[in-house]
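Here the complex is missing one protein chain, while the rest keep their positions.
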Amino acid sequence: MTRDLDLLLPSPHPVELIDPTGQTVAEAAHELPDDAALLRAFAGLTTARRINDQAGALARQGRLAVYPSSHGQEACQVAAAQVLTDDDWLFPTYRDTAAVVIRGVDVAEAFLPLQGAWHSGYDPHRYKVAPQATPLATQLLHAVGVAHAARLRGEPTVALALCGDGATSEGDFHEALNFAAVFRAPVVFLVQNNQYAISVPLARQSVAPSLAHKGIGYGVPGERVDGNDVAALLTVLGTAMARARAGEGPQLVEAHTYRMQPHTNADDSRRYRQDDEVAGWVQRDPLTRLETWLRQHDLLDDAQLAAVTADADQLAARMRTELARDATPEPAELFAHVYATPTPQLVEQAAVVADELSREDEH
Amino acid sequence: MTRDLDLLLPSPHPVELIDPTGQTVAEAAHELPDDAALLRAFAGLTTARRINDQAGALARQGRLAVYPSSHGQEACQVAAAQVLTDDDWLFPTYRDTAAVVIRGVDVAEAFLPLQGAWHSGYDPHRYKVAPQATPLATQLLHAVGVAHAARLRGEPTVALALCGDGATSEGDFHEALNFAAVFRAPVVFLVQNNQYAISVPLARQSVAPSLAHKGIGYGVPGERVDGNDVAALLTVLGTAMARARAGEGPQLVEAHTYRMQPHTNADDSRRYRQDDEVAGWVQRDPLTRLETWLRQHDLLDDAQLAAVTADADQLAARMRTELARDATPEPAELFAHVYATPTPQLVEQAAVVADELSREDEH
Amino acid sequence: MTSTATTGTVGHEKLTMAQALNRALRESMAEDDSVVVFGEDVGALGGVFRITDGLTAEFGDTRCFDTPLAESGIVGMAVGMAMNGMRPVVEMQFDAFAYPAFEQITSHVAKMRNRTRSKVSLPMVIRIPYAGGIGGVEHHCDSSEAYYAHTPGLHVVTPANAADAHRLLRAAIASPDPVVFMEPKKLYWTKEEVDLGAELPGIGRAMVRREGTDATLIAYGPSVPVALEAAEVAAQEGRSLQVVDLRSIVPFDDETVCAAVRSTGRAVVVAEAPGFASVASEIVARVTERCFHSLAAPVRRAVGFDIPFPSPKLEHVQLPGVDRVLDAVDDLQWDLS
Partner (left out) sequence: MTSTATTGTVGHEKLTMAQALNRALRESMAEDDSVVVFGEDVGALGGVFRITDGLTAEFGDTRCFDTPLAESGIVGMAVGMAMNGMRPVVEMQFDAFAYPAFEQITSHVAKMRNRTRSKVSLPMVIRIPYAGGIGGVEHHCDSSEAYYAHTPGLHVVTPANAADAHRLLRAAIASPDPVVFMEPKKLYWTKEEVDLGAELPGIGRAMVRREGTDATLIAYGPSVPVALEAAEVAAQEGRSLQVVDLRSIVPFDDETVCAAVRSTGRAVVVAEAPGFASVASEIVARVTERCFHSLAAPVRRAVGFDIPFPSPKLEHVQLPGVDRVLDAVDDLQWDLS
């Protein structure tokens, strides 16, 4: 029993491999990812940050209906995309657009919903990325289902399901972890604990020792990780994915991070938190710490940095061009995608709309 | 942290104070309840068993629409009623009719729903007993609300909320434990783990080390107890109630017990479990073990046993008489208890029924 | 949607609706490996109504299995499995116990195709035993079809006899879209002579169950036998009532229903659910909109009252029986014609 508990409970402190000042953590219980992985992660972080900056700007200009930024959480975004193989599925939330893009989804497709044009813009099957979920924690169950179906067919798929600290309070979180455990489904749950659910701080969400401690209640190993340390995330998530792929069942990972910006551009975070709290987290920025580490280890020089930045610039430019286009589908599509074959009722209703619109055109 | 975990995690083995053969457990970590409490519990056990036997008989005779028996779980039923003060509230399920009666609800009122006459038969405020809940785990949240309201007013109320092993899988279980923890509500959750949710064994319900281990995920102390040892239950629940009353927050108690009979009289349990499994649990019967202990400690003689049995006989006789009566309310009541004041729509509809019934009478 | 089809099994046999449903599951599972059945107690027990009896034994417990006790979990996992190549058929144990899954059903099951512009379809069936008439206790007798019928993106079907139960469940499992399959539990044990190989209309088609000329009774699921019985009684009293069985609530068969109502000029909708903002309201509304000038009287409803479903001893008060149906027929302003 004691041994079991040790396997299920998270380690006493969040796993950290590179500290906030960019130094390797001494005597860490886990190994650092290899240099190539860290360089790739750095490019990812740069891309993710640029996506957040550019999307924020477009939202301010009114070119996006809304944008929930992952500024500050880029290490989670990058690690979540980077640990996936082509067989794996990603289950993102509304806040995980950066992860979706890094996974490979075209930026124009990824941002379609934020333009207000359609609910989801990409083909989930093509990228093995579920539509970004808004109803909190509901997608975790879908991840269990996708993983369980794959396992029944003997496929090597692992589903990586994301949610926030607030979402852990929903009943669906509980049901998803329990189903995954009972069916030994290959799912890794990554909770991005960014300390807030809109205005509600973690302390009003849970008084558990940590969110990772929830795992034991399902027989699911829980682990905590410094969510701004992409090295630690890659290692811990990578191990969890490998374990799940090997048939050893699901795992719960809690990443400690911080939402540096308001909940969305429509939110006013000064109503519920102090500027100095935010300032404290600037010291823990995921980009600067990896950049410091890479430079110290002679893995990054100015030329390489310029190349990475140029790629991000290019993506940002593409966002500006693509998101200037109105990609709104035809109204007729509203009736085409309710059922495989529209009901007689929808055929009638589509005709009403066609008539309304044709008369509008006449005016 | 380590200390915290110790407080939150259940002890390595279920608490047992009197073993299945009726002997005091040596070096138990808890004290036995006093003699008076154990004698009272013995009377309660006798009553509870008689309620189950009599109700089972009435169900077979078709005098009850259905009966979910707590045969085998009487120790939980008795302890749940006995640890309550007049200020406390009980939140029972459909299986907890014995606890409801021992709490003091009139047997005719308690059995009204099982007669098929009305959904609930007693005044919850009068007895501080919530209506027996059928939708699983939903009542746990009501218990949190009742407790939280009492706490806001500074009242000494503790709510004791019951549910089964199966119900722990529902989202509402999760939400109730978390709300209770965050609001430090004076609630004790007692899970009667009777090994089955209808046909589904515990192993398909959860692969956690135990159900009590779920507590730590909410910051709620969890404890396990031998659910057929009423002494252990009284001690563990009593401590939890006292702790909650003192403002130290909720607690989760898992009682290991067994449903000796089918899910209800309509169920066929041979489809999903072996007779020898049931036989094994006969050895752990909650009544015989306490009777043995009391006799060995010279606390019970034949005369006292006869007196206790006579009381139970009387209750059973009352059940036979009372439940022979048709206590079905007037149809008009169907329209009287939807809103405080019937809507105009219900006034019309009640008139339709009155008309239908008057014409039936004519025939 | 409106096509007819043979279903493999041929020849007449006496079957209950429960057996017909079991047969449909068995056939679909045998034909298609991707069909999986799960829910509470559907494995060893075969479901509390035995609809899944023997499926685990025959197909193994990866094809028919018990889940932990959590309805949102069941439906949510089914969504994921349907996203990933399976055809889940899940059982909700009783009507009111599907409510914990309501968010999954309305926000995901109903919307996934729409959200993804048909890139993701969800071929899944949610079976729900529903309605009263079996002396069930609280929460076991809700007529919950309106909640689903009001939610765009769901098909909602409900058989009224064994043959339809078989045909419609086969069609539901084969459908590329999610189907809420509502099973009138009081009809589970009605034995009928059925030909499982017969060609029957699929999802989306109503059927005239009895011809009649004076008025049309429009019913579905548990109310169809009531309507038929009422028509029988009325016939003895000299009134000829036509009976239409909807079979499918969404899509709705306007063509068959309106043709029927126009042919008689009078109609009564029979349904168990509370009448307010219900499927019966919809039927009254759309029949009136479409057949107004053929109507000699307003369409009446013989439906459940707007009250929580009563306990067994009082359920007869709530359930529309032959008398309530005939009262409504009497109300169709015969003196005016």
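The chains carry the letters A, B and C, assigned in the order they are written, with residues numbered from 1 in each.
Here is the rule we go by: contacts are C-beta pairs under 8 Å (C-beta built on N, C-alpha and C of every residue); 3 or more make two chains touch, one makes a residue touch a chain.
Remember, predicted model here, so these are calculated numbers, not experimental data.
Need the list of shown chains touched by the one chain that isn't shown.
A, B, C
Just name the one of C:Arg23, C:Arg50, C:Arg87 or C:Arg115 that touches the chain not displayed here.
C:Arg115
Of the residues B:Cys163, B:Ala176 or B:Ala208, which one touches the chain left out of the display?
Of these options, the touching residue for the absent chain is B:Ala176.
In the full complex, which of C:Tyr99, C:Tyr130 or C:Phe181 touches the chain missing from this view?
Considering all chains, including the one not shown, the answer is C:Tyr99.
In terms of residues, what is the contact footprint of the unshown chain on chain A?
Missing-chain contacts on chain A: residues 65-66, 113, 115-119, 134-136, 166-167, 169-172, 197-200, 204-206, 271-272, 326, 328-329, 331, 334-335, 338, 343, 345-346, 349, 352-353, 356-357, 359-360.
Using the touch rule from the top, list residues of chain B that touch the missing partner.
Output for chain B: 89, 118-120, 122-126, 130-131, 135, 138, 140-150, 152-153, 159, 171-172, 174-176, 178-179, 182, 329, 333, 336-341, 343-345.
In the whole complex, what residues of chain C lie against the chain that is missing from view?
72, 96, 99-100, 102-103, 106-107, 110-111, 114-115, 138-139, 146-147, 149-153, 249-250, 252, 273-274, 276-282, 284-286, 288-290, 292, 295, 297-301, 305-308
The rule is simple: only the chains that are shown with their structure count from here on.
Relative to chain B, which chain has the most distant C-alpha mean position?
Using the mean of the C-alpha atoms as each chain's centre, the farthest one from chain B is A.
CA centre of chain A versus CA centre of chain B: separation in Å?
Spacing between the chain centres: roughly 43 Å.
Distance from the CA centroid of chain A to that of chain C, rounded to the nearest Å?
40
So the centre of each chain is just the mean of its C-alpha atoms; given that, what is the distance between chain B and chain C in Å?
37
What residues in chain B touch two or more of the other chains?
169-172, 204-206
Can you list every residue of chain C that touches 2 or more other chains, as numbers and ranges?
67-68, 70, 72-73, 100
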